[in-house]
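All protein chains but one are shown at their positions in the complex.
Chain nomenclature is as follows: A and B, assigned in order of appearance, with residue numbering initiated at 1 for each chain independently.
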Amino acid sequence: MAQITVEDLSKRYTIAQRDPGIAGALRGLFHRRTREIIALDRVSFSLEHGELLGFIGPNGAGKSTTIKILSGILRPSGGRCTVDGRVPWVERIAHVARIGVVFGQRTQLWWDLPIVESFELLRDIYRVPEADYKRSRDQLVDMLKISALLDVPLRQLSLGQRMRCEIASALLHSPSILFLDEPTIGLDAVSKLAVRDFVKMLNRERGVTVILTTHDMHDIEALAKRVIIIGNGKLLKDSSFEAMRDEVLGERRLIVEFAEDIGAIGFDGATEKHREGRSVEFAFDPARMPAHVLINAIASHHAVADIRVEDPKIEEVIARFYALHGAVES
Amino acid sequence: MTGLALYGRYILVSLRSEMLYPTSFLFRLVSQFLVTVIEFAGLWALFARFNHIGGWKFGEVAVFYAVASIAFAIADGLSRGFDVVGPLFVKTGNFDRILLRPRSTALQITGHDFALSSAGRLTQGVLAGVVAVSILKPEWGVFQILLLLWGIAGGASLFFALKVFEGTLSFWTVQGLEVANTLTYGGEAAAQYPLDIYASWFRKFLIYFVPIACSLYFPVALVLGRSTIAPWLAALAPATGFVFLAIGLAGWRAGIAHYTSTGS
Partner (left out) sequence: MNPALARPYLAVLSARFSLMLQYRTAAWAGVATQFWFGAIRVMILAAFYASSTGKAPISLSQSITYVWLGQAFLAMLPWAADPDIANAANSGDVGYERLRPIDTYFLWFARALAWRIANTSLRAGPVFVLAAIGMPLLGLHKWAWQMPASTSAAVLFVVSIGLTALLSSAMTVILNVVVTALKTVRAAALSMSLVNLFSGLIIPLALMPGWAQPFLFWQPFAGLADIPYRIYFGNLSGTHALEGLAAQALWIVLIGLGGRAWLARVIARIDMQGS
């Protein structure tokens, strides 16, 4: 029995339009124009206990809308959805008591309070028994290394520190599902790694189901075995990350540093992508021309100083995917 | 932790936040005291010039003033959350976080900000009450005191309901609504004076439409021995405040339904 099921989920919005300038503003005093936006168009998927799902798509594609519906704070216009057997927006209180949500750009902690006091307030809000709270808190503090921050008010912490405290706060009540909305945005490299390691551990060792929304593809690469791509409100892809990558961009890159100046060269099965001085980047399809064959072909004809093979950058993969499916920012 | 206990916790959090800035806190306390004195001085000055209003003397009007101020102060102190729910929560999308907590949204909003500044108005009301009692030297028994308290409770409920109503409207317009302010601040301003000095259309409005008079006029008039309606009616009237509260909370739930349909 899947933990989360989503069937034909749809969401439509009507928004007001305002004309520019003072004349438009005056007209707006008396009459309103509206237009309709389709945020989600019959999206369906399901999630088992303990899965870690990466949720990606251009801005405005419908990711946040889906997350909001799953967390129970937004009602869909059509379709069905159950989480742990409950309909999120119908049984709100029972549902939210069992989930944790982290918004990357907002905090649920109290600005002026020392972190531990925010934790205590959350303990009371979520009605966590004292013993469970202490155990949970101590573990989280230890794993996220925030013990030195407990007596510090939120406003005095750096962004990386805040995010670690934020994640801890979302888990104090031991939820079975964790929603992460852009958790690494704005963080420095060390904090990003810390967050990723923690989420990985949470999912692999503790079996917490995780849904991760992000623009940072390295988050996806590090964490998500499965990705769902949303574009223009539609579900474009639901597969493992590798499968998606292979489908979109079944190519690799060969970067050759030639020992001498070189003119245009062509090889069957390889196209020149980029050139800078004596360094040339080729794209090739490993299915048609294995790497070693290509390397041999180049090295036997030219003096070569250095060679390396690379996979295409993830951003390129995703951008290519969006382009293939006409998924644009909106 | 029960809802009430949680609310107590929220109050403590608010107070602690305020105390973090001791100079500002002290400054406000002092200025509130002065505010108290100044506003009451305005009332006194009017009576110094004109000896009575509609047959009511200063001491009697001071009782109305006291009851209205205290009722409003209680409601005001508790309902600051609803004042700011529009700009602070709905407009910013932070209301999502309120919905993500397994508690009643009304409780969370009520607990958002316990306004110490309403203590200023409370002192104003108490001061007016003290002045009134020292002038009138009334012979009030338990029944009269209870009736006044009951009126205050009804009035506070009504003001609170109006604030909830204002907060609810912010789900639709996302801009703080002065309409409700008109009724709350305006209602308090009107109730500071005995109702019978106003034009009849206004009186009817304050009795039947927004029944402030039911809590802040009729019981008080009864206590002062100048009731124009049957005593049992005057004594029962403050219940309207609680009816309004129930309506207000029902409206709030409708507002939540709207918010969850349209998103942030």
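Assume a residue touches a chain if its C-beta (ideal position, glycine included) is under 8 Å from a C-beta of that chain, and two chains touch if they have at least 3 such contacts.
Every value quoted in this text rests on a predicted model; they were computed, and no experiment measured them.
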Which residue of B:A5, B:V130 or B:A189 touches the chain not shown here: B:A189
Contact residue for the chain not shown (choose from B:G120, B:G167, B:P211 or B:G255): B:G120
Of B:T92, B:S134, B:T173 or B:T228, the one touching the omitted chain in the full complex: B:T173
For chain B, residues in touch with the removed chain: 21, 23-24, 27-28, 30-32, 34-35, 38-39, 41-42, 45-46, 48-55, 117, 120, 173, 175-179, 181-182, 186, 189-190, 193, 197-199, 202
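The working rule: only the chains that are shown with their structure count from here on.
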Centre distance in Å when chain A and chain B are each reduced to the mean of their C-alpha atoms: 47
Chain B-facing residues of chain A, complex: 13, 65, 68, 71-75, 89, 92-94, 96-97, 99, 101, 103, 106, 108, 110-113, 117, 121, 124-127
Complex contact set, residues of chain B against chain A: 1, 5-6, 9, 13, 16-17, 20, 93-94, 96-97, 99-103, 260-263
